[in-house]
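Only one protein chain is missing; all other protein chains are in place.
Per-chain numbering from 1; labels A and B assigned in written order.
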Amino acid sequence: MTGFVDLYTEGDTVLHRMDPRVKIFAVLMLTLLILMISSLVHLLILLAFIALLVALGRAPFSKVSLALRFVLRVMIMIVILWPIFDPSGTPVLATLGPVRITEPGVMRGITNAVRICCLATVWYVLMFTTPQRDLVRALVKLGVRFDFGLTLSIALRFLPTFSATVESIKDAQRARGMEFDKGSPLRRSRNYISVLIPTIISALRTADTLSLALQSRAYGARRHRTYLRELKMRASDGVALAVVVAAFVMPAVAKFFLKVPV
Amino acid sequence: MDPGIALSLRDVRFRHRNAKGWALDDVSLQVRRGQFVSVLGANGAGKSTLCMLVNGLVPHTVPGDLEGVVEVFGADVAEDSVAKLSSRVGMVFQEPESQLFCMTVEEEVAFGPENLGVPADEIKGRVEWALELVGMAGYNDRSPFSLSGGQKQRVAIAAALSMRPDILVLDEPAYALDPIGRVELYKVLRELKEKHGMTVLLAERDAEEASLYSDHIVLMENGKVAAQGPPKEVLADPERLVSLGISPPQMSEVASLLRSRLRSPDIDFTRVEDAERTIIERVLPAGRGAAR
Partner (left out) sequence: MSTQAPGRPANDASADEAAPANFVSPSVVALYAVLTALTTAVTMTLAVPFPPTRGFFNLGDSMVFFSALAFGWRAGAICGGVGSAAADVLLGYGYFAPITLISKGTEGFVAGAIGKLRGGRPWARVLGVAAGGACMVTGYFVGETLYYGVGPALAEVPVNIGQAVFGGTIGLAISYVILVVLKEFPRIPSRL
């Protein structure tokens, strides 16, 4: 359960080569589309399309199964609990005291579980195929201030460092006989505090050097800084953009203007 | 102003805000263009403060009272901003992990020139040049997190060099490194000195490498300059170095031993080849003489 995973996997697929701005936009559009669709059949079609994207991105099996484990847990929870709290409609399938399970309730539960599955997998596709630095770079190009983007990218850079610090301190404490999975809540909190404090101190030390290093490398020297790498939109990115916009606009028009159920 | 002088400190004193003692006390020294100068001293001798004085972190970011004059290529440090000085003074810190803050080696090396507004094509050339120089070519897309300590420090050097500084300041860069990391690092520093004529100010507590590369050595103790001069003179007395908290170079320890054993005060060397010649010429005949 512990341990640091980076979902991104190196590759040279269509999805890897796509402009990260286009990918972020596409994921946002698809998210809206998934939230808009209410028909189970349409959601399943969409899910098949997203599964195709996962295959296109050539995500390794280990990471896909990690993702599926999380999604399945949430899906099961929704399928079981949704009907209990949504007793509207007929026919009634079962009655248990005050709880009434109806067929439409069950169907809505399943639909929602599939919707969550779609939502989660769309984001997994993005994370499987986009390195973190491209996500930050895209955000800056989309208008996030450079210093805010820099702060975020520094945070992501030190994420594995601090995760490793946490793990190594935890191991050291464990070697001294400290148990993290047993004991009263108070005792456990004390044990976790003994891990967090050295981690925080080492992190603050890092912050101290970091601020000196930033200044030594001319941070903020000029209002207009240049960039070694710029993001470039290519024809294929334009096509992807068009497809995504069409995929969103057509059902939206059908639903809100033509009143066709989707 | 003499254009040959890279760095000049005259009667410099510095006290950290809220501190009682002087971190630097009456320090005067000069670094000429192209010189390799080492500052040796124990923890707390004032080496870091001295290093940070050169690019203006002291007194601009690290607050305190500064007296005396610090000039970097004729410009008064107290009057320039760190951002402005940073294009002339390259800085490498002790901690390998926390001074690299970008997601890839390439971004790390490009960060400085980007901030200075250097055009992208030019940055590309500088990145390749700097990485090649420190022996890290081809590591462009690696995360700094995945590198060894020695590699990290060399990337830090490249990140300073890409701003094309006139002087490189290194604050105990080998402190956290293993022996292999040290060797790799000093190989780069030697190349910078010999092939590129870079002006270098190096803080160290181990005199071994400093004895080989330095043109001038400054010994520091409690913020004061204990001695300065050419390496041969300054490093001649290993016991004095130990008393200052500095690890003496092995060769000067050998020389000192021979001086007292052979009772000949003229014996002096810092390089292995000289030691070998001295031993062949003076120790071996003496030994044969005794046996005869």
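Quick notes on this one:
The rule is short, and it goes like this: a residue touches a chain if its C-beta (ideal position, glycine included) is under 8 Å from a C-beta of that chain, and two chains touch if they have at least 3 such contacts.
The model shown is predicted, which means the values in this text are computed figures rather than measured ones.
Of the chains on view, those touched by the hidden chain across the whole complex are A, B. Across the entire complex, the residue among A:G57, A:G109 or A:P251 in touch with the chain not shown is A:G109.
Of the options A:L44, A:M107 or A:L159, the residue whose C-beta touches the omitted chain is A:L159.
Considering A:R58, A:R100, A:K141 or A:R188, the position touching the chain not shown turns out to be A:R188 (whole complex). The omitted chain makes contact with just one of the residues B:V70, B:M103, B:M163 or B:L244: B:M163.
Checked against the full complex, the candidates A:L33, A:V122, A:A138 or A:V262 give a single residue touching the omitted chain, namely A:V122.
Take chain B: the residues that touch the chain left off the picture are 16-18, 61-63, 81, 83-84, 87-88, 101, 116-119, 122, 125-126, 129, 132-133, 163-164, 195-196. The set of chain A residues touching the chain not shown comprises 1-7, 27, 31, 67, 70, 74, 77-78, 80-82, 84-86, 109, 112, 116, 119-120, 122-124, 126-127, 132, 135, 146-148, 150-152, 154-159, 161-163, 166-167, 180-181, 185, 188-189, 192-193, 195-197, 199-201, 203-208, 210-212, 214-215, 219-225.
The rule we apply is simple: only the chains that are shown with their structure count from here on.
Averaging C-alpha coordinates per chain places the centre of chain A 46 Å away from that of chain B. Interface residues of chain B, counted against chain A in their complex, comprise 52, 55, 57, 61, 82-84, 86-87, 89-91, 93, 95, 97-104, 106-107, 110-120, 123-124, 127, 143-145, 159-160, 163. The touching residues of chain A, counted against chain B in their complex, run 131-133, 136, 153-154, 156-158, 160-161, 205-206, 208-222, 224-230.
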